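Removed: one protein chain of the complex. Kept in place: all other protein chains.
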Amino acid sequence: MRKRLDHSNCPENPPESPLVAELGHFCLWLALALAVLQSILPVYGYVSDKPWLLAVARPAALLQWLFLSIGLLTLAWAFYSHDFTISYVAGHSNSQLPLGYRISAIWGGHEGSLLLWVWILSLWGLMVSLLRGKVPTDVHALVLAVMGMVGIGFLLFMLLTSNPFDRNLPWFPLDGADLNPLLQDPGLIIHPPMLYMGYVGFSVAFSFAIAGLIAGRLDPVWARWARPWTTVAWAFLSLGIALGSWWAYYELGWGGWWFWDPVENASLMPWLCGTALIHSLAVTEKRGLFRAWTVLLALMAFSLCLLGTFLVRSGILTSVHSFANDPARGAFVLTFLAIVVGGSLTLFALRAPVLRHRAGFEWLSRDSFLLGNNLLLLTATFVVLMGTLFPLIGEALDIKISVRSPYFNAFFVPLTLVLMLLLVPGMFSNWKRQDGRALLKRLLWLTPVSVVAGAALVAFSDGEMPFVGVLAVIMVVYVILAQLGDWMQKALAFRVGLLRGAGRLTRAYHGMLLGHIGLAVIVAGVTQVSFREVERDLRMVPGDVIEVAGYQFAFSAVVERAGPNFDAIRAIVPVTENGRDIVTLTPEKRTYRVSGQVMTEAALHSNFFRDLYVALGEPIDQAEQAWAVRIYYKPGIGWLWIGSLLLGIGGFLAASDRRYRSKSTEQADAIA
Amino acid sequence: MKRLILMLLCCCPLALPAVQDIYQFDSVIDEQRFRELLVQLRCPKCQNQAISDSDAPIAQDMRQQVAEMIRAGRSDEEIVDYFVQRYGDFVSYHPPLTPQTMILWLAPLMAMGGGLLLVVFQIRRARRISRGEDIT
Partner (left out) sequence: MPSRNGWWMFLPLVAFIGLAVLLATQLGRNTEELPTALAGKPLPAMQLPSLMRAGSEVSNEFFLGHWTLLNVWATWCPTCYVEHPYLLQLADQGVRIVGLNYKDDAGKAREYLAKYGNPFVEVPADESGRYGIDLGVYGAPETFVINPEGQVVLRYVGELNDRSWQQRFAPVWRKEAE
């Protein structure tokens, strides 16, 4: 549409395609209209038994995605072409902002990230409508209808309170206010989409639960439909949370990877609840048990996502990451939350008693262990909820209270260790009934080996560790050995050799092993970094050399450097290990030209075992060029990301299991 | 800030190497206590950050104050109390166990206890079903 594709668009030339934003805005209204059709007609069709109305759902979902994609592309175009007549673009971009960050600026603020949220919801809607599988037409249409209702809420929220296409006419700024420098980072390009894929993905499980409640179908077949969707959403959420943690770790410049901030907690709660859900779904699918419970978890997981959205966007809690404080938006989301969650829980209360299913199991059985798993995970969810909301309860009692790591750690450390302790006998047990002696026999070799190996690992690696650290290492060894042992035993049972035998094991089983190993790897990383890290705050002048954890850090020079939209002071820090060159780290202190904000850009060197982390603090003495320098040695920190990646891969692997794809369910069952 | 550092240097004639730690302590244990206190104290200026990870000037002053109090031989409780007296309970990330905060600490335990009862009840019911007893 535009003849010139000039990146450094002169401010005196306003964009020549002024109607693009209106097109985007119009597409949002069209999407809303389609969402209304998608949610009302199939339900009416279901109730009044008119099958042709059910058929509306699929094309509506497809078109909704199409129009929202146009909307998203339009906003991308506005950022690309520096259309500062649009308030959102003017507030979150600048003519100097590099292209990559101009794209990620689309979700760098409240309005645009809401558009991303809705677009991802429509993407899930598209996937559900395309991949119907063996789900009957009526249930499938109801699922899409519920997703349409969620879509209506968020589209209305965006269009009524937070339109990303609002114009600044006729007096628009000549240049933009720039994207918050904290968000000018590659990690922030992919973190929100991943996180939202997870958050929003739980809406599919939620919609299956509501559709199941309406249709009165919540049997093992229902669980089989809902399970892969839930697992994929959970895998995305795992990756999204890990990316956020990784970003905070290197971008905030203090080397912390989890702050128990309300915004982090908002994503952790659905993850914990979702983890309980994927285990509970296993019981419902395999044994037809815990139906009401599984449905409740599916409703809760998505409700916690909505609660998180509310906490992040209402400004009700103080957080480093929250969007602008706006009670009007908060009131809208809260109303929406009350309708969706209140409505679904009422439906649950009315319909769930019908779901009673009589099937028995013994004290010692996989069923009981999974109940224990759910109890621990939900207690953890509750701890996070309590700790996050208590400042609000305190406010109502007129006391100002802050809650963070001392509180959360006090609960999370024992909960995690007990979870790992019960994980192994749970895996080893049969459904319904497990012979105690046989279980004991399998644990008998594992337990002493884990204790000895774990204690030896601590003893032969340098440094001391408190008892709880040793316990954690033992648990890590115990869980990993159990996964490998179980894998070998199951693979060898085919009597065709280890690798060919493993080839016959299902993807779902491999996904579970990877998930459990991922958990153990994360715990191993957390243990190392908690008890073995070295942190030094130093005063350094050029020429200084300091040894930290066996590495020599030379503060060789401080230079100035001009970035695309910032000016930086950069320290040159060559690192050697006993004369061997490791890396030259270049931490920076950046001053962003437009906002004048000063950012600490840490420099890292990572390998499998540890990170070296250098951040430039404040200048101490100008004449001497003395700087405050933070040098951290972080062992095992990378394992947090590796472990999270294993969780994600495990989730995707499990969801792609052939029993969710194959034509004949019975055939897949025979193999599994 | 410059003056503080100079003062610090004068106070610590023991530290001989060229590179100085900004916060110096007599022992590794004191250094450990320092790190733990920084995570426990909340920066009043910032949006929910501990003073361990904030660039705000007030966080720097508070870090300095904590370091000086540790060197002066004050206990962890004394140091936290010092800040609580000035900034209120808000400043500590470790909420005190008072009647008002009781629910914060006890609610998860109660929830877990209740959940455990429910689980036990559920399993007992399932056992009776599996043994073919009539439960209604």
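Odds and ends about this structure:
Note that the chains take the letters A and B in the order they are written out, and that residue 1 is the start of every chain.
We adopt the following convention: a residue touches a chain if its C-beta (ideal position, glycine included) is under 8 Å from a C-beta of that chain, and two chains touch if they have at least 3 such contacts.
On a predicted model such as this, the values are computed, not experimentally measured, just so you know.
Interface note: of A:F154, A:W234, A:F310 or A:W487, the residue touching the hidden chain in the full complex is A:F310. For the chain missing from the display, the contacting residue among A:P186, A:P327, A:G497 or A:G550 is A:P327, taking the whole complex into account.
Of the listed positions A:A292, A:V312 or A:A491, the one in contact with the omitted chain in the full complex is A:A292.
Although one chain is not drawn, its touching partners on chain A can still be listed: residues 292, 296, 299-300, 303, 307, 310, 314-318, 325, 327, 330-331, 334, 337-338, 341-342, 345-346, 348-350, 352-354, 356, 389, 392-393, 395-396, 400.
Where chain B meets the chain that is not shown, the touching residues are 3-4, 43-45, 47, 57-58, 61-62, 65, 83-88, 90.
Criterion: only the chains that are shown with their structure count from here on.
Between the CA-based centres of chain A and chain B the separation comes to 26 Å, rounded to the whole angstrom. Only residues 1-2, 5, 18-23, 35, 39-40, 42, 46-50, 52-55, 60, 88-95, 100-101, 103-105, 107-108, 111-112, 115-116, 119, 122-123, 126-131 of chain B touch chain A when the two sit together in their complex. Listed in rising order, the residues of chain A touching chain B in the complex are 252, 254, 256, 259, 261-262, 289, 317-320, 322, 358-363, 367-368, 371-372, 375, 378-379, 382-383, 386-387, 390, 393-394, 397, 399-407, 411, 432-433, 535-540, 544-546, 598, 600, 618, 620-621, 628.
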